[in-house]
Structure formats: structure tokens, C-alpha cells
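With one protein chain withheld, the remaining protein chains of the complex are depicted in position.
Up next is chain A:
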Amino acid sequence: MRFLFKTDYEDDIKLFPHSGYIVSYGILLAFLLIAPFVLSSYLVSQLVFVCIYATVGVGLMILTGFTGQASLGHAAFLAIGAYTAAYLQQFNVPFPVYFLAGGLLTGVVGALVGFPALRLTGIYLVIATISFAFIVEEVLARWETVTHGNEGMRVKTLSLFGQAVPQNGPSFYYLCLAVLILTIVGTLNLLRSPTGRAFVAIRDSETAARSMGVNVSLYKVKSFAISAAITGLAGVLFAHKLSFISPEMFTLQLSIEFIIVILIGGAFSLHGAVLGAIFLVMIDPFLTYLKDDLPGIIAGIAATFGADSITAGKIHGNVAAIASANGLKGAIYGVIIVLFVLFEPLGLYGRWLKIKLFFQLFPLYKRATFKRQKIYVKSERNR
């Protein structure tokens, strides 16, 4: 086990606390760079979605994970970024300009949402963000001169410095990867700056933060703006990836998916945003795989346990019927969310930390290390 001796503040806020980090992240980066040459084009395409979802996850993590302000309206921010890109693209605005414009505009909208949200906490904030998302969705559907309403908008192929970047090619993957990495590094830097410390202070106790001289309102608005801006940047990439956008893509369902990303990943670390995005995006191919192969596998198992061919055939048929039933995906989503909330509240990254600690401390690991403390709700109405 490695012991880190921190002798001053600079040691405490290092991006890479020790050389092991550089090695492991270097290996990861190397793998991600060669991925387009090794993996099938379908998997690379899924990786692009992972990058986009992870970028949104990082944005949402700043707001929900680090500032403690829940939001179920991030699909609206994604939509604003996407539509800004699609709209500006019609006038042959170059990519870097509308990419930044998308982020900027979304950030401004985020700040505007942040102001009214100052007075709201908990469930009221959740509902206010849901309402905001509904209003944005409806505006997109009705403001036909700009958004073409429910017909949706076609997004032309991205071109960067005169080079076409087709949304299925490896270059688009590299672009999304670069945006994700820059976002993560930027966020890490933000979190070790006074602003980031203020965010965390507000999350842990608003009263304490205020008494330490943190301007709570200012930092909440900042958090909203930054979170929205990052989501807007992801929105631009999202629009290019899908090459067609319409209002019904940006529903509450999508906002819930973003929350699922950080919930399943673990809403206390940026690792969580990436892990959650991988989980959410990769569950689709996994379910398809199950749908195709599970009946055969189960019938095979039944056969090895001595079932005759007719029974095995029946089992095959039944399992296939269940696996291809409509809406199975929703049911599995639901079960996964509930199971994570009940049994793995720290998410995938929390599980990884537990496994790591188990081996570091072997045989001294005790399960109580990560036990959640019950807080026994006191009425929010008295807050």
C-alpha cells in the first residue's frame, strides 16, 4: 500500500497525486487513441455516444454532484446547444464559432434558470427544472421560423478547417474524445480552485458556507451556468452525431437518462460521469446481444441438464418470447435504477473504490467503511 505524504497545499491539489496515475491514465489514453483501428465501427459509434453522454454527465456532476442542486432539465440545455449549432450552420458559420456559441448561449440560459432557482431547494427545484425543460421543448416545437418545428432540422456534416469530419468516421470520434478530455481537465481544475471549493461547501451545508463568507447565490448561478454551458457543448456534438434533430428527442426521458448516468456512475466523482455514460450507452448493445443469444444459451444449459430436445425447444421459444417482448428495456432500466439505489448508492465508481480498498487492506477490509449514515429526515418545511 502506498502512503502519500502531503506537506503543503500544493501536494493536496495535484492533478496526479502520484506516478501511478500517470501510468494508468496514459495506458487508458493510448487504448482510446487506437480504439478506432481495433474496434468495429459500431462500437466506435457507441464510444462517440459515451463521450457525449460523459460530457453531459460531467456538466451535470458539477451542478448535482458538487453543488448539490438537482436538475431534471438538462435535456433542454442539450437541445439549446444542438439547435444553436443547427441554426448557425445554415449561415456557413465555421464549426469552432458555433461550437463556442452553442456553449455560450446555453451558459447564459443556464444562468437565467439559475436566478429563479436560487430560492428553491429540493423537490421544488426538481419540478422547476422539469417545467423549464417542458417549456423549452414546446418552444422548439412552435418557433417554426428558427427550429422548423416538429419537422426537425437536418444537420450538415461537420467541417473543421476545410476538412469534412463525417459523424461515423474516426476523426469525429477523436473530436468528441478531445472535447470530453478537455472538459474533464477543465472541471478538475475548476474543482480545485476557490470556485469549486465554494460549490462543494454549498453542497455540504449552505448555512455553513454562508457563514464562511461564500456568496451562495452567486456560486449557485455560476454552477448552473457552467453546467449548462458544458451540456450545450455536448449538444453541438450530439446534433452532429445524429445529423437530424427534432424536439421530441429532448424529452424528460433524456433528462432522466442523464441523472441515471451520474447516479449509476457515482455522484461524487468525475469518474462516475464517465463510468455511468459507458454503462448507459453500452446497455443497448448488451440487451440486443442477450435478445439474440440468451435463448440458445439457456436451451443449451437445459439440454446439458438432461432436458430432451422438445423441452429444450420449448424453453428456447419461451425465453425468446420474453427477451423480445416490447418494453423489456424499460423494465430492465427500472430494475437497474432501483437496485443501484438500494444496494450500490455510491455507484460503479464506489464499487471500484471498495474493491481497490479490499485488496489494499487485505485481510483487514471491513464493510462498514462505506456504510451510509442514516440521517432520518427532518421536515424540509422547517428548513
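Basically, contacts are C-beta pairs under 8 Å (C-beta built on N, C-alpha and C of every residue); 3 or more make two chains touch, one makes a residue touch a chain; residues count from 1.
The rule is simple: contacts and distances are computed from a predicted model.
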>> According to UniProt, what is the chain that's been left out of this complex called? Choose from "3-isopropylmalate dehydratase large subunit", "FAD-binding molybdopterin dehydrogenase", "Thiosulfate reductase cytochrome b subunit" or "ABC transporter permease".
In response: "ABC transporter permease"
> Among A:L4, A:V38 or A:L342, which residue is in touch with the absent chain?
Replying inline: A:L342
> Among A:G122, A:P166, A:G296 or A:G317, which one is in touch with the chain left out?
Replying inline: A:G122
>> With the missing chain put back, one of A:F49, A:Y219 or A:Y333 would touch it. Which one?
In response: A:Y333
> Of the residues in chain A, which ones touch the absent chain?
Replying inline: 70, 116, 119-120, 122-124, 126-128, 130-132, 134-135, 138, 141-142, 207, 252, 256, 259, 263, 325-331, 333-338, 341-342, 345, 372, 374-383
